[in-house]
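Mind looking over this structure? Questions follow.
One chain of protein is taken out of this complex; the other chains stay put.
Just so it is clear, A, B and C label the chains in written order, and each chain counts residues from 1 on its own.
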Amino acid sequence: MIADKIHISERFLAVRSQTEKICEPLKIEDYVVQPIVDVSPPKWHLGHTTWFFETFVLKPNHKGYQEFDSNYNYLFNSYYESAGARVIRTDRGNITRPGVEEVMQYRAYVNEHMREFLNTNYDERLESLIELGLQHEQQHQELLIYDIKYILGKNPLFPAYSNNPRAESSDKTPLEWLEIKEGIYEIGYNDAGFSFDNEHGYHKTYLNDFAIANRLVTNREYLEFMEAGGYENFRHWLSEAWEWVKENEIEAPEHWHRVDGQWHHYNLNGGLTAINMDAPVTHISFFEADAFAKWKGLRLPTEQEWEVACLNFGLIDSNSNFSESGQYEPVPSQNNNQLNGDCWEWTASAYRPYPYYKAPEGAVGEYNGKFMVNQMVLRGGSCATPRDHIRPTYRNFFHPHLRWMFSGIRLAKDI
Amino acid sequence: MIADKIHISERFLAVRSQTEKICEPLKIEDYVVQPIVDVSPPKWHLGHTTWFFETFVLKPNHKGYQEFDSNYNYLFNSYYESAGARVIRTDRGNITRPGVEEVMQYRAYVNEHMREFLNTNYDERLESLIELGLQHEQQHQELLIYDIKYILGKNPLFPAYSNNPRAESSDKTPLEWLEIKEGIYEIGYNDAGFSFDNEHGYHKTYLNDFAIANRLVTNREYLEFMEAGGYENFRHWLSEAWEWVKENEIEAPEHWHRVDGQWHHYNLNGGLTAINMDAPVTHISFFEADAFAKWKGLRLPTEQEWEVACLNFGLIDSNSNFSESGQYEPVPSQNNNQLNGDCWEWTASAYRPYPYYKAPEGAVGEYNGKFMVNQMVLRGGSCATPRDHIRPTYRNFFHPHLRWMFSGIRLAKDI
Amino acid sequence: MIADKIHISERFLAVRSQTEKICEPLKIEDYVVQPIVDVSPPKWHLGHTTWFFETFVLKPNHKGYQEFDSNYNYLFNSYYESAGARVIRTDRGNITRPGVEEVMQYRAYVNEHMREFLNTNYDERLESLIELGLQHEQQHQELLIYDIKYILGKNPLFPAYSNNPRAESSDKTPLEWLEIKEGIYEIGYNDAGFSFDNEHGYHKTYLNDFAIANRLVTNREYLEFMEAGGYENFRHWLSEAWEWVKENEIEAPEHWHRVDGQWHHYNLNGGLTAINMDAPVTHISFFEADAFAKWKGLRLPTEQEWEVACLNFGLIDSNSNFSESGQYEPVPSQNNNQLNGDCWEWTASAYRPYPYYKAPEGAVGEYNGKFMVNQMVLRGGSCATPRDHIRPTYRNFFHPHLRWMFSGIRLAKDI
Partner (left out) sequence: MIADKIHISERFLAVRSQTEKICEPLKIEDYVVQPIVDVSPPKWHLGHTTWFFETFVLKPNHKGYQEFDSNYNYLFNSYYESAGARVIRTDRGNITRPGVEEVMQYRAYVNEHMREFLNTNYDERLESLIELGLQHEQQHQELLIYDIKYILGKNPLFPAYSNNPRAESSDKTPLEWLEIKEGIYEIGYNDAGFSFDNEHGYHKTYLNDFAIANRLVTNREYLEFMEAGGYENFRHWLSEAWEWVKENEIEAPEHWHRVDGQWHHYNLNGGLTAINMDAPVTHISFFEADAFAKWKGLRLPTEQEWEVACLNFGLIDSNSNFSESGQYEPVPSQNNNQLNGDCWEWTASAYRPYPYYKAPEGAVGEYNGKFMVNQMVLRGGSCATPRDHIRPTYRNFFHPHLRWMFSGIRLAKDI
C-alpha cells in the first residue's frame, strides 16, 4: 500500500508537470485566446485540470482543505452541470485574469495539497477517481497541443512552436490488406487497470469478412483526391458534408496553405513547411475521410472491425509515434502494421453506448455518456496522445465536421 | 405481362389520387406556406412528386414526351444535385406561382402521359423505378400530413382539418415485456418486392438477451415525466439535448398547449382538443425519447433489436393504425403487441449504412445514402403511413431534434 | 355637417375599395406569403387596415359594436405595443387562416359598421382619427404595390400583374439646375387639412445657396455608374454601404436581371421587360443613391432644401405620375420640373424630429415618432402614391439599405 501511495503520488506529479512542459514554448499572450469555440485558451486548460482535482478530490475528501479562490469554480468548470454555474464556453477567450502566473500558483497549491493528501489521509477507494483526474489531464494535454497548433497556425506570422531537426524519412510502406474472418468477436474493456465508462460493457459482436489497410492514407494519396476534383464533386459527399464544403469553402485539410502554387502546411515544429508526401494525411474531418474512401470505392472500418483488427494485428507498438516523441506530427509508416499513434482514425461508427452501458453516478457520470449523439468514433491515438493513455478499446469521439485535431484515414473493404 | 401493366397502371393512379385526396380539406391559402424549413408547402409536394415521374421516367423513356413547363425542374427538384439547380429549400414558401390550379394541371398532364406510357411502350426494366416513384409519393403523402398539421396547428385559430366523431377508447393495455434470447440473428431485406437501398444488405447481427415493451409509452406516462420535472433536470438529457431544451424553451411535446391550466393538443381531427391519456405520446424528438427512457431507468431498443422483435412478435398487424384509417392520430393500444402504426418509434441507433451497403448509380443513388450521418433510425410506421408502404425492415430516419412527425417511444431493457 | 358626413362616408368607401382594387389581379396564393421581413402578405394588409378602424374607431366609439373575431387583434396588429400581443412580424407569411374570403368578409363587416357609424352617431371630434385611418390605408395601398411587385418579381416565372400597352416615350429632359438663394426659410406643415405629426412643427431653417436638379436620375445615367465600376470601388461608398454591397453581392438595382447579356427589369406591367433608359432609375437604396451622387461629384439635397425647392418650383403637378395612372412604374420626365410622383427621392437627411415635435397621446402616438432613428427621409411620392395623399411637407422614411419601394435620386449641389 505504501508502495502504491508512492506510485500514485509520483505518477500524479509526472502527469501534472508534463502539462506544464507542453506550455513551456508559449509566450504569455498565447495562453489567453480562443480563436474558435472548439479551441480553449491554454491558460484555461491549466486551470481546468487543476479544478478537477480541487473540486472532486480535495474539497470533498481532504479535511481542512482551503479552496484556493472561490471564483475559480465558475472560471474553470467546463461542462459539469452538477458543479454549478460557469463561464459560457465562447467567453473563455475573453478572460485575462487570473493571469498565467496566478494559474501556475493555483497548480502549485493544488499539487502541494494533493501530494500531502496522497501521502497522508489518502483512501484507496479514491484511486479510480484520482486516476480519472490524471487521464482527464492527459486528454487535456492532447487538446492543448491541438489548440496551441490552432492558435499559432492561424496567426499570420506562422510562428514555430519548436525548431527541431526533422528526421527525413524516405520510407514508403506499400498498402497491404489485413484480413479478418467472419464470426463472433468480443470487444470492449475487460481487464484490470483504468478504463473509461464508454469502453464498457464487454460484449459480443458479429463481423463479416473484411480487410483493413496496414497503414494510414498518405498526403500523396490525399492530394490525388484533391487533384481529381474531390472537393468539387458532390457525388463523393454526404449531404451535410457537401453543405459544409460549400459554406466553408473547404478545399484542403486544415492547416494547409498554398504558397507560390505549392501546398504547404503549418507544423508545430518549424512552422510553415513543405508537405512530406509519405506521411499520413491529417487534420481532416469525418466528412473528408468518408468522401475520400467513397472516391476510392472503399470505406472506413467500423469501430468493431477496428478493435478486432487491432487486437489481431496491431497491439500497441512501442515504436508508434505518440506524444513522447515530442514532435507532434504524423510520420511516414515504419511498415509494422501498427494501428496506433500518428493520427486518430475516423471509423464508420456513430458514437453510441455499448450494450450494458451505464453512466456512473455523480458528476463524473457527465464525462462521456452525455455526448453520445451526433458524433463519430475515432480510434488509435495520435502523435499528441501519451503512450500510457491509449488502449485498443479506447473510444475517442468528435463531431463529423471537426478537424483541428490529429485525425486521419485508415481504409477498409468487404471481402 | 398484360396483367402486370394493368396492375401498375392502376396502382399508379390509386397512389396519385390518394395524394390529392389528402389535400382536399385544404383552402388554397394552406397550400403555399413553409412555416419552418422542415415543412414544405403542400403545393410543392404535389409538384415535386409529379416532377419525379416526369424527370426520371417520362423525359428519358417516353418518346416524344413534351415537358409540361421547362421552369418546373428548377421549382420542384428537392435535393438531387444530379438534376440541376433548384429553388433553395428555405424559399419554397415564397413561391406563389404556379398556383394550385396549374399544379393540378401538371399532375393531370403527367398522369395522362404516364397512363399512356404504361399502357404502350412500357419497358419492364423500368418497373422498379416506377415503383420507387410511387413509394416516394407515399413518403410525401406522409410528409404532407405532418406539414398540414404543422401549418394548421401553428395557426392562432387552430382550424380543424376534419371533424369526425372520435371513437372513445377506454382500453388500457398493461405494459408487458417481450423477451428475446441472445444469439445471431439475420436482419435486412431479403425478399422479392420493393425495398429501399438502405434496407440492404441482409446480414447477421449478434444480440444479447433483451426485452422490449409490448406497447408504446402513453400520454399519461409522459405527463408523469413532465410533472416530475423531466424538462428541468439536466441529468436525463444528452448534452446537445439539454442545449436544445434551454434554447427553445421546450416544456412539452410539439402541438401541446396549456389551456386554462390543462394540457391540450392540436389534432388534425377536431383541432385543439383534450389529450387522451391512454393514447401513445407523439411529436417528441429523439432527445425527449432518450431522456424519458433514462428517467425510467430503461432505454430505447436498437434498430437490430427492434427488427428482430418485430419479426418474432409483431408482424404487421392488419388492425394497426395506418393512414387508411383516415384519422391521422395515434390511438390507445389494442393489446396485440403490434409494432407498427400509430407512431414511428425512435431507436437507439444512429442512421448508418448496413454491411455491404452500396448506393445505386445515378440520381436515385441520392435517395438514402447521402443522409447517413447525424440522424437516428425510427421504425414501424405511423398513423400517417400507408399500410402497403411499411415493412419490418423499413428504416426511417430523422435528426434527433425533430418532432413535427408522428414519433413515439417504445422502451427496452437488458435482461 | 350633413355634407361633411356624406363626404367622409364617401371618401371612406372610395379609399377602402381602392385597396381591394389593387389586389384584384392577384391569385389567392399571392395573398399569403412574406418572402422577406419587409414584405407583408397582401392578405395581412387587407386585415390590418381594417383592424385599424375596428380597434381605434368602432370598438371605443360605436355603441353596441360586436367585434368580428376576437382573434383578429392578435393577427392584424402591426406594431402597436399599446394594443396588446401580436403575431411576430416574421411569422406573418405562415398564417393561412383566416383566408382571403374571410378577410374580405371582415372588410365588408367593418365597412358596413363604419358606414352606419358615420351616418348616425358620428362625432366630429373623431374626424382626424378617421382621416388618419384613411391616410394609413393609403400608405398600405402603396406598400401593397411594393409587396406585390416583390412577391411576383422574385418568382422564377416573373408573372405580370397587368399587361397594358405601354406608351413609348421618347422624351429626354435635359438636366437643368434650379437655384435657391441662401436665407431663412420656413418649412413644415402649416395649413388646415390632414397632416402627420412628423411634419410639425412649422419652423425656420437656414439654407445656403444651392441648386437642385430639374429631374430624377435616369436609368441611362445609373447604368453609366454601373459600367464605370461603381459597385466595385469602395471610394464611393459609406462604410456600412460597402459592407452591404459585399455581403449581399449587390451589382444592380433591385428587380434588375441580366438576360442574355442585357439588363432587364421586372415590372408589374408586362413582367420581365427591357429597361427604358430615359425613365428614372428606381428600386435603389440610400446607399446606392449616395454612392451615385458622390461618383458624380455631387450630393443629395437635404430635406429642408428639397421642401423649399418644392415650394418654389414644384408644387404638385397634376400631370405627375401617381398611382391613379395605374401603371405603377416611373416614366420619363415630361420636362416640367415636377418634384412629385414617379419615385420617392432619397434626401441627405436622417429622419429625426422637427423642432417642437410632440408625439400625440395614445396608440396613434406610436405612428411616426418611434421610428426616428437609423432611417433616412424621402420626399415627393411615387407612382404608387395616391395623388391626394401627398404634400410638399410629407416626410417618408426608410432604412438606408432598403430598396423594394419606388425610390430614386434627385441630385443637388452647392453653388
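Observations
FYI, a residue touches a chain if its C-beta (ideal position, glycine included) is under 8 Å from a C-beta of that chain, and two chains touch if they have at least 3 such contacts.
Given the structure is predicted, the values throughout are model-derived calculations rather than measurements.
Contacts of the undisplayed chain with visible chains (whole complex): A, C. Residue A:31 is the one among A:31, A:52, A:122 or A:357 that touches the chain not shown. Of the options A:61, A:105, A:139 or A:155, the residue whose C-beta touches the omitted chain is A:155.
Touching the missing chain, out of C:60, C:229 or C:355, is residue C:355. Considering the complete assembly, subunit C touches the hidden chain via residues 79, 81-82, 182, 184, 203-206, 208, 234-235, 237-242, 286-287, 290, 348-350, 352-353, 355-356, 370-374, 376, 400, 414. By the touch criterion stated above, the residues of subunit A touching the omitted chain are 27-35, 43, 71, 74-75, 87, 91, 93-100, 151-152, 154-157, 159.
Heads up, the rule we're going with is that only the chains that are shown with their structure count from here on.
Distance between subunit A and subunit C, defined via averaged C-alpha coordinates, is recorded as 59 Å. Centroids of subunit B and subunit C (each the mean of its C-alpha atoms) stand 46 Å apart. Per-chain CA centroids place subunit A at a distance of 38 Å from subunit B. Contact with two or more other chains is made by no residue of subunit A.
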